[in-house]
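All protein chains but one are shown in place.
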Amino acid sequence: MAVISPSEGANKTRSDLIAYATLSIISIFCAVPFFWVLLASFDSNAQLFLRWPEQWTLANYVRVFTKEDGAKWLFNSLFVVGGATLIVMVLAGLGGYALSRTRAWWKLPFLYAILLIRVLPPTALVVPLYKFLLTLNNAEGAILRPIFGSYARDIMRWTGFIDGYLGIMLVLATMQLPLGLWIMKTFFDGLPRDYEEAAVMDGATMMQRIRRVLIPLAMPGLAAAGLFAFMSAWGDFLLPLIFLSSPELQTLPLGLFRAFLRINEIDYGLLTALAFIYLLPAVVAFGFARRFLVQTFSGGVKG
Amino acid sequence: MVRNSHEKRTERQLLLVLLPSLILLLAFVIYPALYSVYLSFTNEALTGAAALRPRFVGIRNYTRLLNDAKFWNSLFVTFVFVMGSAVIGQFLLGLISAIALRRPIRFRQFFSSIILLPNAAPEVVAGFMWISMLAGGEHATLSRIVAFFGIDPADWLNAFPLSMIIIVNTWRGIATAMILLTAGLSTIPSEIYEAARMDGATPSQMFRRITMPLMMPTILLYMLISAVSTIAVFGLVYALTRGGPGGATEVVSIYIYNQSFTAFQLGYGAAVAVVALLISLILGIGYVRAMKVEV
Partner (left out) sequence: MINLRNVRKFYGALEVIKGVDITVEDGEFAVFVGPSGCGKSTLLRMIAGLEGIDEGDLVLNGQRINDVPPDKRGIAMVFQSYALYPHMTVAENIGFSLSLKKVPEAEIKEQVEGVAEILQLTDYLNRKPGALSGGQRQRVAIGRAIIKKPSLILFDEPLSNLDSALRVQMRAELQRLHRELKATVVYVTHDQVEAMTMADRIVVLNKGVVAQQGAPMELYHQPENEFVATFIGSPKMNVLPMTATRRDAGKVHLESPLGLAIDLSDANGAVPQGEAKLGIRPEHLKLAPQGQGDFSAEVVIVERLGVETYLTVGSQQQPIVVRTEGDMTIRPGDRVSLTAERAACHLFDSAGRVVRSAQA
């Protein structure tokens, strides 16, 4: 928007200064809350309020893994969210392709449905979802218990719907599916059909086409969909809160939340160290996803 | 449409490929939504007499809703929350950032990374960071900042709860606004501004008569997206205030949670949820229209 003219040189510099000033203020506003997490996590005597550590230490981080179940929480989060992300990438990759290439009658309704699903507040869905998963869980238990006896409980930890890895992964994945499908559909829309048509001429079946031609081409789209799914599922607090109860399955946000609810003295150093560990993957993923952000949102604006 | 056998087979295969996603969405989203609607017509609960034998009670939950002051309070709080943080806060700061970042200044990457950072922080962490900022009376970071300007410290979260959550949500959402608005701004060709310069327009005239009218579709889209996602906010507010004090920050999602998991009134909670669903759907239909879905 800058239009330069010799007589406006002075104005331009002034506008630039105003831009610097406003951006600095907004940036400070955005950055300040992070300082506490950063500083207190290295503080041997961390407090709730922001202060410069008198004594720097890594002990808080060590404690997260030794005294607390930090390792378990981290593993659970990575496993659950990673699994959900993988599911989303596979299903959205395939489904997005189907949505892009099909000319069937159900295409438009499906697309509208995806958009509308995205506007539903999760809190409104949680209760019925819980009942539904509980029913599924009981059914699964009824099948497994006669066969595996007492081992059924251990198996259910992995395959159960309530308090089981499978269930939480599927639910998290489902919540990210609409956005993932939309991203992949838009992506495939922009991919010329020439490649597939050439493969058809070469005699490839659909699965072969998908595996050997489309997946390599779809990498950027899958990366974007995967990153967004990861970031959103990583931050999800409500779903693990509702669907996970046993201590072995707790994920990072829950561990963090419970650490804050201690009855006696809250260990802020521990808390912020944990928060930092929780924060890091999200920020890293965000750094990678930045490139895709503009493309995704531009797609919605071009109309 | 040529309907030869090869095409038909392809279409079937495509549908097959889409099936797993369809099943998951139907099972975990559509069905619960519909079940919610059903629940709202019952008096199901986890405690009390109705727990053992839930009955269909028609629209009794809804009439109770309409007379429930706390329900209307939650709607009001949600409305103010959406207005303050999405419509005003995020939008203004996002617009200013988007415009400022178009100028050829240095450190653009740096600034935009920092402004996008709050969005990357998971809800729970964001909640805690702001508790540190706001709680603790005179030790709170905010207190120390305003002391610099000669203002007295206060127990921010208790004294100005609604304003505080608006500020926090604004902080969290500037990124979305900035990204969308930047994309919108970039669709305006720079030659138009040069033509306006030749016509003698001042910067403020350019903004009022060219930028804003051309940005309207983008702005509308942004308003819809952010309103919808702000209505759904739960964890952030819960971590900060639990909906208190005294319901001052009890947004709709927290009200639903309280009714369902604290008061265990599942039927009633479902009724509130249905209302929230309807409001979101109405906004969503506007959103779908604005997106001009291409087939």
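Read from first to last, the chains carry the letters A and B; within each, the first residue is number 1.
By definition in this document, a contact is a pair of C-beta atoms (placed from the backbone, for glycine too) under 8 Å apart; a residue touches a chain by one contact, two chains touch by 3 or more.
Computed from a predicted model, the values in this text were never measured in an experiment.
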Selected from B:150, B:213 or B:246 as touching the chain missing from the view: B:213
Of B:63, B:109, B:205 or B:262, the one touching the omitted chain in the full complex: B:205
Hidden partner chain, touching residue among B:15, B:192, B:248 or B:281: B:192
Footprint left on chain B by the chain that the document does not show: 189, 191-192, 194-201, 205, 210, 213-214
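Everything below uses one rule, namely that only the chains that are shown with their structure count from here on.
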Chain centre separation (chain A, chain B; CA means) in Å: 17
Of chain A, residues touching chain B in the complex: 1-3, 5, 15-16, 18-20, 22-24, 26-27, 29-34, 36-37, 40, 47-50, 91-92, 94-95, 97-99, 101-104, 106-108, 110-113, 115-129, 131-132, 170-171, 173-175, 177-178, 181, 189, 206, 231, 234-235, 237-238, 253, 256-257, 260, 271, 275, 278-279, 282-283, 285-287, 290, 293-294, 297-298, 300-303
Chain B residues within the chain A interface of the complex: 1, 10-11, 13-15, 17-18, 20-22, 24-25, 27-33, 35-36, 39, 93, 96-97, 99-105, 111, 113-126, 128-133, 135-136, 139-141, 144, 171, 174, 179-180, 182-187, 190, 193-194, 197, 203, 206, 211, 217-218, 221, 228, 231-232, 234-235, 239, 252-254, 256-257, 260, 266, 269-270, 273-274, 276-277, 280-281, 283-285, 287-288, 290-295
